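The complex is shown incomplete by one protein chain, all other protein chains being positioned as in the whole.
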Amino acid sequence: MSELTQKVSGQPIVVDQAVGPWKEAWRSFKKSKSALAGTFIVVFFVLLAIVGPLFVPQAINEQNFSMRLQAPSSQFWFGTDDFGRDIFSRIVHGARLSLTVGFFAVIFSAVIGSFLGIISGYYGKWIDTIISRFFDIMLAFPSILLAIAVVSILGPSLQNALIAIAIINVPNFGRLIRSKVLSVKQEEYVMAARAIGMSDARILWRHILPNSMIPVIVQGTLSIATAIIEAAALGFLGLGAEAPQPEWGKMLADSRQYLMTAPWTLIFPGLAIMLTVLGFNLMGDGLRDALDPKMKS
Amino acid sequence: MRNKKWLLGLFLTVILSLVLAACSEDDATTEGTDTGSKDSASEEETPQVLVFGRGGDSVSLDPAIVTDGESYKVTENIFETLLSFGDEDTTINPGLAKEWTVSEDGLTYTFELQEGVKFHDGTDFNAEAVVFNFERWTNGEAGEFPYYESMFTVGGEDVIASVEASGDYTVVFTLTRAQAPFLKNIAMSPFAIASPTAVEAAGETFGDNPVGTGPFKFVEWKRNDSITLAKNEEYWQEGLPKLDQLIIKVYPDNSARLNALVKGEIDLADGINPSDAESITSNADLQLIERPSMNVGYLGLTSTRKPFDNVLVRQAVNYAIDKKAIVDAFYQGYADVAVNPMPSSISGYNEEITGYEYDPEKAKALLAEAGYNGDEIELWAMPVARPYMPDGQKIAEAIQGYLEAVGIPSKITTYEWATYLEKATNGEADAFLLGWTGDNGDADNFLYTLLGSANIGSNNYSYYKNEEVDTLLTQAQTETDEEKRNGLYKQAQAIIFEEAPWAPIAHSTPLLAGKANVKGYLPHPTGSESLQNVYFE
Amino acid sequence: MVNQKKILEINELETSFFSDDGKIAAVDHVNFDLHEGEILAIVGESGCGKSVTSLSIMGLVPSPPGKITNGEILLQGKDISKFSEKEMRKIRGNDIAMIFQEPMTSLNPLFTIGNQISEAILIHNKSWSKKQVRERAVEMLRLVGLPRAEELLNEYPHQLSGGMRQRVMIAMALVCNPKVLIADEPTTALDVTIQAQILKLIRELNDKFNTAVLMITHDLGVVAETCQRVIVMYAGQVVEEATVQEIFKNPKHPYTKGLIQSVPDMRYKKESLYSIPGNVPKPGSVKVGCRFAQRCEFATDRCLTENPALYELSSSHKSRCFLVEEEGGSVNGKESLVESK
Amino acid sequence: MEKKVLLKVSNLKKHFQIRSGMLGKESGSVKAVDDVSFEVFEGETLGIVGESGCGKSTTGKTLMRLIEPTDGTIEFDGKNITTLSKKEMRKARRDIQMVFQDPYASLNPRHKIRKILEEPLIVHGIGNAKERAEKVEKYLNIVGLSSYHADRYPHQFSGGQRQRIGIARALMTNPKLIIADEPVSALDVSIQAQVLNLMKELQEDLKLTYIFIAHDLGVVRHISNRVGVMYLGRMVELAQSESLYEEPLHPYTKALLSAVPIPDPDFAREQIILQGDIPSPSNPPTGCAFNTRCPYATQSCREQNPTLQEVKPGHFVACHLYEQVKQ
Partner (left out) sequence: MLNYIGKRVLQLIPVLLGMSFIVFLIIRAIPGNPAQVILGQKATQESIAALEEKLGLNNPWYVQYFDYLKGLFTGDLGESLRTSQPISSEIWPYLAATIELAVFAMIIAIIVGVNAGIISAWFQNSWFDYVAMVIALIGVSMPIFWLGLIEQWVFSLNLDWLPTSGREDVRNPISPITNFYLIDTLIQGRFDQFGIVIKHLILPGVALATIPTAIIARMTRSSMLEVMRSDYVRTARAKGQKMFLVVYKHALKNALIPVLTVIGLQTGLLLGGAILTETIFSWPGIGRYIYEAIGYRDYTVIQSGILVVAFIFVMINLIVDLLYTVIDKRIKYS
């Protein structure tokens, strides 16, 4: 037998390092140009959100009526709005708001959704029925209307918009996790874990959860993208950020009347939303390909 | 195989429709321009069709049961009242009543009606019809005819004791108490005379099939979209109306409405943003129309809440805000800086009061004197555009900046409009933006309604209560001598100025815009007017 | 047998896959002939290149990343590896037909059996009437031993068992009387009793129509029961070619020997099976020397540095091993021709 | 010599319910395992063969109660494990371990080999960290891998190596019985031989008892002492492997054996080619399940289900043909 072992190890193909699934994923992620581009955009906006405000030329809420609606120039890169505020500075600050909303809304909905989904998928039976019906109901709601209703209850503010977005995204995560748990439950390594005498709780924690979480990461990244759009949409309807917060959707809504006269007030906030969302979408796609090639939209 | 056919079918249908669209597009454009040029050529033969764009749909076309201005914009053209306002002011003019007399004690009013007037359904207009309408309103269930209740009941008691026909064309009103603005009230849109036959026949659905005596007949209502009216060929005023058809179309979004106007899809548009005024005046195809101001936009300071329970703080706020700058920036100058709670065009306006000038230093001093501790206040901003305040959010942002400058930190808070009103009614706001558009151009409709303590929990949002003011205002209600009455109002305004329950901001000039060839349009300060004199040049 | 007409000649075929790591030859200079009417087996373990060989013949190597990078495939003397896609379409299903391993997934689940067979007929016989097509389809289904042929035409694949589906696949493949039938692991997914049915059918059809069959399989039992000649592939190369008798009675290549010995024979119980140590190398991983050297008990230094040629022992037996050279095998035939080019 | 019975299975049944209709009423059942009884002696290998859908895998999983049996008893080491609580059953699994068919799917792709192998020890509270690490290395060596392999992930191994890991995992708790469910069917022939040899060596060294489930009759003969043949959820024949392969009694066994291709071109035999397909287990024929394909089927075969009877010493068969002989 030792001879055999030697033969085996004598193979020319010996990968001497432990290449874990994460490393493997990173490798394939790195290969994708679009994923890298997405990451670059995301990192750029994250950095912008963190350190950008320290460097912007003008205090964002400083009103200067003599400088209203100035076209982009070397002084005001993206022009000024109807308060004479520098749009560039406001967009930089707005990155912080949009990213915060996107990120936390997704964290909340992912945590709650995963919790419900795991319970539903793992325990099944009547709990599953109840939770699944609940998800059905939530999904049958036109989500934007639901968000509007939630904001109407809580009062319009960025924080409440965040809560509304978190709520409408719960069933998406819940369903995803539930189906993933159901499929992981059928995997042979779970059967194998039971065969060695492992308890259900341990199987859930050690085997089912880690393997079910991958789609959550992917979905989470993609959901940040949609959450940012949803926050902007609520802001656009006047149900999101409060004045004078430089939230991008609100900036768009505030500048609608200048579509003809001062289009820069609309173009730049819109571009900022689109780019950020694009970044997260690209990154999410890359993550999906790297982590979970089988997963589909 | 079957599958393929299905796909092919779908494909062909779509291609076909696109081709059709492409072909007919050309037709449409040429036709469109044709009609356009004919319209502007104002030839006698071609029908004159005017499209009026506005922000919201009517609730109902029965003027008696509604309270919203959008409904009156339409009903003014279908119905007429016994008396009518002047073209651009609230002076009393004959309407369906050609003459009227008032008794000495102010308790009996006799109206002589126009003869030969017919409702659109052919019913004769006469004294019986007037009596029928007033009886309908008097006998209505609580809440059914809200305006009738609010204008003709005082303290739960009916003002109108009886309405009787003393001849085919004579109507006599008997009041329980004198009411100074009675004639102005009678002229208000809600008290338009409807066809008794139609009301009885339609019952609850009268609001869908309105029948009046007005210059236009109702044709069609596509809810949330458009209402079409046609010329009343039998209209009793000779030569009117000049238009053949009137289409009132909803564009909820201000920008969308303006775009439609620019594109020639509509001829008249209300709710124009002051910021767009410049682009309209510089466009030769368009004209900017200013509606005479009869409103006030103000920053209410709830006098039951800290820190505004202190008059010094309220005054300080008044000093802190540069109202002129706000008017210039957000009304684009299409407003007067407000000093008093009512606009200067209303009789009884106190011209001696010049208002608080912009003086941040003085504001700081007052705050120091008041011992204001620098607590953050909530500054409420309305979420929707109102005629008296085109953009509450932005004005709030500006005010926030001014308050900050004198050391009052504030947080801008917004609720949905319905919630906003309710919460403000409950006195939950520290400082809030609101406003008022007059109904009948009477001082009572501003001062008593907005600042009388009886209206706390209703329109007195700032919870202002001053016994002296209350006494002056109730006295004025029954005082029929115009001079004396104005004196009372001037006194009240002086006290209100000192007490500063509000920081009045502006009396805006609501803007409309129209195609340059639209003539004869005279916007009315109340916001609703008949378009009978409008024509295309 | 050797004198029989060659219907298909594979000369120096190299099919490579391109990835970020460069080019990897999955089929590495493979030579063999297929004669009229014979059943030739290509046997080997997973990853040896046997399936890629068959796809190369069909011109169905997934591209990208795969591509035929060298050699020729002569069908009755014409090099079809150089054919355009359009020309190739006329060959496929008409001159060369193919059946696959998974009868469950090889039939389109959304079309009826009749639709799929008719399609195969119509592609190459465009002028046929509906009735002709239908009759031919029924005839073929009967031929492969399917009952209720008429009704089957309106049924969907999922209504059939695995064995029946494989029969349908065979019927579909033979519908245009091809000269060559490539059967890629046709029974691997089937149960033993069904496998016996299908193998019997293939033998019968081969007899009846004289269709040459290229049988790709990993199962030596299947080889022994159905084939006349055998090609053994290992890591992309042909390592041995012989008649079925020779392969089993007198295997020359150590890999072939090992392979045969590692099969547990149902007839006997051995104390311990012979096992070839180590693993099948990944394609492209062995750069120098004999590809089997790492696992070969006879391996010498020469084996580690030099790649042996396919030595010919007799006209019907070739083996890629230096031991054969020592036994007197010589290099000739195509290989020598091509190499001398 | 009386051999010790390690596992005794009596009248084991597993019926999967099919629900349908509006309220999910039970409309039928798949009798995956239908009244199967057998014994496994200590130190032997019992092979269970059959075609797909015959219930051999379900039987294997039911023995460990990975699938709860519908009926019947399983006595392991003298103890009835069908009545154990879930918790007790988990403990009992220390002595019964399983090797799975798919070496790709049965190892958690996110765990390193060390973690995979340690897990059974942790679950059963065996040893401290150091002892566990030593044991992992020891068993890696035993199955022919090296200790440095412990820090790799499953996807870095070939199929044969993974199956060695699967076997190592099964051995970690020193079980008495190993149920191997098609352990070599996913492997290439040359690798298959390695794994089979390994299993045989381990059996001798560690005194293991195997239940070896497979569809390949050659493999089963090679490794088993006794062999059971299953068809449609039933055990149709059970005998010493020599006896079964040399003198199969049941017509199905005969046909099955004759259908196996023999890697010998000179081997001549009369093949019995069965007609038709295996019936669906959700709708099995009445009487003997094999009667639809059996060349000898009689009226009684269509009506009555034969029971498994010992017709020769140690040779059991469920067929009406032999019942009559015996009587």
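Think of it as A, B, C and D in the order they're written, each chain with its own count starting at 1.
We take it that a residue touches a chain if its C-beta (ideal position, glycine included) is under 8 Å from a C-beta of that chain, and two chains touch if they have at least 3 such contacts.
As the structure is a computational prediction, the values presented were derived from the model and not from experiment.
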Of C:Ile91, C:Ala171, C:Val222 or C:Ile247, the residue in touch with the unshown chain: C:Ile91
Contact partner of the left-out chain, one of C:Phe32, C:Phe100 or C:Phe292: C:Phe100
Contacts of chain C with the absent chain, listed as residue ranges: 58, 60, 62, 64, 85, 88-94, 97-98, 100-102, 105-111, 119-120, 123-124, 156, 158, 169, 172-173
Missing-chain contacts mapped onto chain A: 34, 133-134, 136-137, 140-146, 148-150, 152-153, 225, 229, 232-233, 236-237, 249, 252, 256, 259-260, 263, 266-267, 270, 273-275, 277-278, 281-282, 285, 296-297
Positions on chain B contacted by the hidden chain, ascending: 3-4, 11, 14, 17, 20-21, 23-25, 27-28, 31-32, 35, 49, 51, 59-60, 67-68, 141-144, 146-147, 149-150, 156, 204, 207-208, 220, 222-226, 228, 247, 249-253, 256-257, 259-260, 262-263, 265-266, 415-419, 421-423, 425, 436, 439, 449, 457-459
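As a convention for this text, only the chains that are shown with their structure count from here on.
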Set of chains adjacent to chain A and to chain B: none
Chain occupying the middle, per Cα centroid: A
Centre-of-Cα separation between chain D and chain B, whole angstrom: 86
Centre-to-centre distance between chain D and chain C (centres being mean Cα positions), rounded to whole Å: 33
Centroid distance [mean C-alpha coordinates] between chain C and chain A, Å: 50
Junction residues of chain D - those touching two or more other chains: 161, 194
Multi-partner residues of chain C (at least 2 other chains): 277, 279
Sites on chain A touched by chain D in the complex: 1, 4-5, 8-9, 15-16, 18-21, 24, 187-189, 191-199, 202, 206-207, 210-211
Residue ranges of chain A in contact with chain B within the complex: 61, 63, 65, 68, 82-83, 152, 155-157, 238-239, 242-244, 254, 256-261
Contact footprint of chain A on chain D as seen in their complex: 61, 64, 66, 87, 90-94, 97-98, 100-102, 105-110, 112, 119-120, 123-124, 141, 144-146, 148, 151-153, 155-156, 161, 166, 169, 172-173, 194, 201
